[in-house]
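My questions all concern the structure below.
Only a single protein chain was left out; the remaining protein chains are all shown in position.
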Amino acid sequence: MSIKKIAILTSGGDAPGMNACIRAAYLAARNEGIEVIGYQHGYNGLLKQDFVEFEHRDIRNLIQRGGTVLYSARCEKFTKEEHRIKAAANLDEAGIDGLIVIGGNGSFKGAELLQDIWDKPVIGVPGTIDNDIAGTDYTIGYHTAIQTAVESIDKVRDTADAFERIFIVDVMGREAGFIALNSAIAGGADHVVLPETFESAADELVRILDKLDQRRKNHANSSHIIVITENLWPGGLNILCDSLQTETGIDTRILTLGHVQRGGSPVWQDRILASKLGAFAVEMVINDERGRMAGIRHRYPESVPLGTSREDRKPLNHYSMSMLDKITLLG
Amino acid sequence: MSIKKIAILTSGGDAPGMNACIRAAYLAARNEGIEVIGYQHGYNGLLKQDFVEFEHRDIRNLIQRGGTVLYSARCEKFTKEEHRIKAAANLDEAGIDGLIVIGGNGSFKGAELLQDIWDKPVIGVPGTIDNDIAGTDYTIGYHTAIQTAVESIDKVRDTADAFERIFIVDVMGREAGFIALNSAIAGGADHVVLPETFESAADELVRILDKLDQRRKNHANSSHIIVITENLWPGGLNILCDSLQTETGIDTRILTLGHVQRGGSPVWQDRILASKLGAFAVEMVINDERGRMAGIRHRYPESVPLGTSREDRKPLNHYSMSMLDKITLLG
Amino acid sequence: MSIKKIAILTSGGDAPGMNACIRAAYLAARNEGIEVIGYQHGYNGLLKQDFVEFEHRDIRNLIQRGGTVLYSARCEKFTKEEHRIKAAANLDEAGIDGLIVIGGNGSFKGAELLQDIWDKPVIGVPGTIDNDIAGTDYTIGYHTAIQTAVESIDKVRDTADAFERIFIVDVMGREAGFIALNSAIAGGADHVVLPETFESAADELVRILDKLDQRRKNHANSSHIIVITENLWPGGLNILCDSLQTETGIDTRILTLGHVQRGGSPVWQDRILASKLGAFAVEMVINDERGRMAGIRHRYPESVPLGTSREDRKPLNHYSMSMLDKITLLG
Partner (left out) sequence: MSIKKIAILTSGGDAPGMNACIRAAYLAARNEGIEVIGYQHGYNGLLKQDFVEFEHRDIRNLIQRGGTVLYSARCEKFTKEEHRIKAAANLDEAGIDGLIVIGGNGSFKGAELLQDIWDKPVIGVPGTIDNDIAGTDYTIGYHTAIQTAVESIDKVRDTADAFERIFIVDVMGREAGFIALNSAIAGGADHVVLPETFESAADELVRILDKLDQRRKNHANSSHIIVITENLWPGGLNILCDSLQTETGIDTRILTLGHVQRGGSPVWQDRILASKLGAFAVEMVINDERGRMAGIRHRYPESVPLGTSREDRKPLNHYSMSMLDKITLLG
């Protein structure tokens, strides 16, 4: 089969590096003489036949820009088969020979279901800051999100030290602790609360208080930083904040990093990862692969089934976990 | 009078550049053969005779560091005369010929009251991110706080654009709109809610919705950023968030920047401002000035009475205000 | 006179904030119902009638971007009257009612000569990192260039300290010491070599060695940073480097910051300055002002004759100069 035209879309939560991935896919395709269009607003654009035809000037100076020039969106409709049938028809109507979907697990579920009814390649590229996709070492945006979190923790530590405070830093990650674990270690935090190890508020509170106690034995100045994954503490962080304040008598504050973690110019690793996966996804389309994801493993791209991404819970780095007690306890 | 030893302390909310100010005061003093000690934890250290004797190695590589090596704190006790009498006695006991207080309006009130009962110079240096001190064009930390806010807004705009969202960005400033006004203009926000012009939630909501309407007429893509000064919206930002979501149907999110605005390496203007004011405060002590503040006016330091800082409400820049409708409306 | 259409161009060395200025001028003009075109590549575009008609989407997310979307260039031809006559004819042909030139002294000279032969407003906006334009407190790009220089000096100081080295840091500024002076103070340098005070290599070398000597008396660790304005040392910096190495026996390195100082996202002060001056320049066109520059004075825009920019040598801040011996000597 000769490939003449491919389509790209970005779906789900946006992530730094999505633009770098669009750019790489465009350039790799053009290098093979393949035209590229971009559907806007995720699957919504596919349903409405709302697309742009990329030209060189569209991707100039794009590698370093946050967000996504194709816009992103969730798309409730796409969970219904009738709409996916319409999508397949639209792809055919537009003369598309392959579709590249940059997004997370939810977007890949849609991609798989679309692949079931469309007879040309649908390829997923993992783009989410949460890194919660099995079958790939890393996801696009993950590296930048941690760097943003660490820079914020560095700033808060300045002020925590000045005042001898406890700061509870809420970071993203959905149901995975990758961002929390790495930003806690790199931020020199005292403790980290992770979905992977959280059992109950009561138990965790004991662990936190124990850590704070030990740290205060080692330091005259009792400032503390605790990193926690979003949506994890039962009842919300105000409850944890009040408990810590009451138990320790130390002024306690919450810092919710929020959406700044999704923005910003991608750090170099996300640019390189996005470039590799974007170029590789085009190769996969050319090779007529179906229902697969462009993942990265030991710095090389590889093709895995789209379903892999949801099958397993990707584990945290055990050595990092083991360091927590040794390093952050005393740090 | 020959000056042999001076003391420095940092008080109130910490601000980037406090360390640069300590360093400059130390160097300027040493250059005159004057010893320098630093009281820790604000007035608390003065009450407990808790101080460090600065040496060269303490101020090496200090100019670029956030926070304050002297720690800061509020000090309730210092509002009572008996404690201030103790403080004056401690200063005499330590052989101090002049005291430099880096802080905000609350700290200056304490400095004035101490000056009333101590017969050697007490000099204030304006250090607060809020810029809410009359008698000086700028305060130490202000420039860095805006830069931090603007970089966060830049990141959020990436994601607001990707999704066509409304973001409500909560910035610091206490009862003054300096940070909000400048970060809104520099961040290309649609609208800013300022304490200086806020009248009621009902009126302000009308103004916001009007701006959003006009902006959407000018742009296909309806993403919006609204900057608001902390603690201003009656009942909290969730109420505003719900109102905007309901009225516009656009997904609306809150971003509370919080304490990151107080941290970070000071930008160059705060380093220069801090260096000028720190060196000038030492000159003021040598000149035996009493109860005065080292302010900056048109880039030159000048001496003003400490009371000036609280007398007037410092006005926002009128031209910036006038630009709001012209520029941010359409931006 | 009713203004229907204005033109903007950027000329000379590019500076961070030029895009923010274009954006503000566009928005301020559109707010008055005025159309805006942009000539590309400075005066070259004007001579070739090469322009773009701005629309809203062109200025979206532009405030934070470095460089200039209109491109910049020097234009030798424009020094000849025949070409300026052609330019005036082109402006009339395009229906232009006013021209805004963002650039430095060279560009303003061209603007004045054009104003002599064209009977509609030509307004200059000071855009250069060097700040070497009289009649305005600051120029667009200046604040960002210093921040970039200071961040580089911070990094070099890390390594200078690790190794006890001398670093000679070459910064931009053309024939003015604004960038050098401020980046030296904010960077905690030992010494700065400025065009305003430089007399001869022999004298300056004595001053440098004297500073290094004094600093080494105060510190066990003899690392040093010397900031120097570009193109100032007779025969080039290698000569200074060799002299210092020979005289002190300390490993000496040169760091030439170069064009990174012209790039990068503008810091907030350049964005605000650019926005004020861009909006004000449009007001000046509407008010039919001729041959004038939009300057900033004490944070408010003001109109001054274009010739002012070259008349005087803008002085360095005297207090900063006086601090050099006190602060950097010992720092």
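As written, the chains take the letters A, B and C, and residue 1 is the first residue of each chain.
Definition applied: contacts are C-beta pairs under 8 Å (C-beta built on N, C-alpha and C of every residue); 3 or more make two chains touch, one makes a residue touch a chain.
These numbers come from a predicted model, not from an experiment.
Every visible chain touched by the undisplayed chain in the complete complex is listed here: A, C. In the complete assembly, the contact with the undisplayed chain comes from A:28, out of A:28, A:123 or A:237.
From the options C:21, C:59 or C:156, the residue with contact to the chain not on display is C:156. When you scan C:108, C:167 or C:280 for touch with the missing chain, the hit is C:167.
Along chain A, the points of touch with the absent chain fall at residues 23-24, 27-28, 30-31, 56-57, 59-61, 63-64, 143, 146-147, 150, 154, 157, 161, 182-183, 185-188, 218-221, 265, 267-269, 271-272, 275-276, 279-280, 298-301, 317-320, 323, 325-327, 329-331. For chain C, the residues in touch with the chain missing from this view are 10, 14, 16, 18, 65-68, 71-73, 148, 152, 154-159, 161-164, 167, 221, 253-256, 258-260, 262-264.
Heads up, the rule we're going with is that only the chains that are shown with their structure count from here on.
The centroid of the Cα atoms in chain A and the matching centroid in chain C are 39 Å apart.
Computed centre separation for the pair chain A/chain B is 35 angstrom, with centres defined by C-alpha atoms. One finds 28 Å separating the Cα centroids of chain B and chain C. Shown for chain A are the residues that touch two or more other chains, of which there are none.
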